[in-house]
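The complex appears here without one of its protein chains, the remainder shown in place.
Coming up: chain A.
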Amino acid sequence: MDADARREPWRETTDRRKEDEARMNIVVCVKYVPDAQSERTFQESDNTVDRAVDGLLSELDEYAVEEALKIVEAAGEGEVTVVTVGPGAAADALKKALQMGADKGVHVQDEALHGSDAVATSLVLAKAVEKATDGSPELVLTGMSSTDGVMGVVPAMLAERLGLPQVTYASELTVGDGKVTIRRDGDTASETIEASLPALVSVTDQINEPRYPSFKGIMAAKKKPVEAWSLADLGVDAGDVGLDAAWTAVVSFAKRPPREQGQLVTDEGDGGTKLAEFLSAQKFL
């Protein structure tokens, strides 16, 4: 209830419809990723990536969490649910989002998920979003891409699976009157894109400045509910996910020899000329 409604209780009934619209339940998909600064490797045993490195909430998903919080704060009502599909340590990603201010978390975790590709991940996420919203999501937010797989495909796959309009790469987002409107910074134009709710929106790192969890937020997060769901809870057949069921396969991988240190010259008044000489020798001129 907003302040006006509290002062004038009758408004509650007359403005019921409007309030229902303002009350947004938002699901944000957040991925737990290895720290970008850590050394990444593959596992020899099954060609999957080595996850035994420190991880965190994918930085680009912080923008989606922030945007969801802003929408709910502006509406004065609503709830933000953060969903992750990942190993036990992925609880850290949820924790960070809850500390920022999300209301509750959903952690889909199952041994069978190891080695899942994007198609399988999107299946599990779609089921989790459906379950978290009793089958009728209103607004689903995602990052523009993860910082590890960096495919940038899960949002479109989710939209396809959930049958939602897909409004991606938002650098501005407004929600209201039953629709979402975004601005997208395209290659040749700045575009305005519209879709009616329910919808899926992915956001870029241009959209806002994610907040740091406050001390209060950190304390409050400890009491926030986190549901743990297995594949069985979602009605997903374990045989449809994981490495063996993946529709793509890594045949082999090889560590690139480090780039050979190139030629370095210190400018002593002729640096530009030397640069041009290099380009000329390499036939760029």
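The rule we apply is simple: a residue touches a chain if its C-beta (ideal position, glycine included) is under 8 Å from a C-beta of that chain, and two chains touch if they have at least 3 such contacts; residues count from 1.
Heads up, the rule we're going with is that contacts and distances are computed from a predicted model.
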Omitted chain, identified by the protein name its UniProt record gives, among "Mycofactocin maturase MftC", "Branched-chain amino acid transport system permease protein", "Electron transfer flavoprotein subunit alpha/FixB family protein" or "AAA family ATPase": "Electron transfer flavoprotein subunit alpha/FixB family protein"
On chain A, residues whose C-beta touches the chain left out of the figure: 36-37, 40-42, 60, 117-119, 122, 144-145, 147, 150-157, 159-161, 163-169, 171, 181, 185-196, 199, 204-206, 246-256, 259, 261-267, 269-280, 282, 284-285
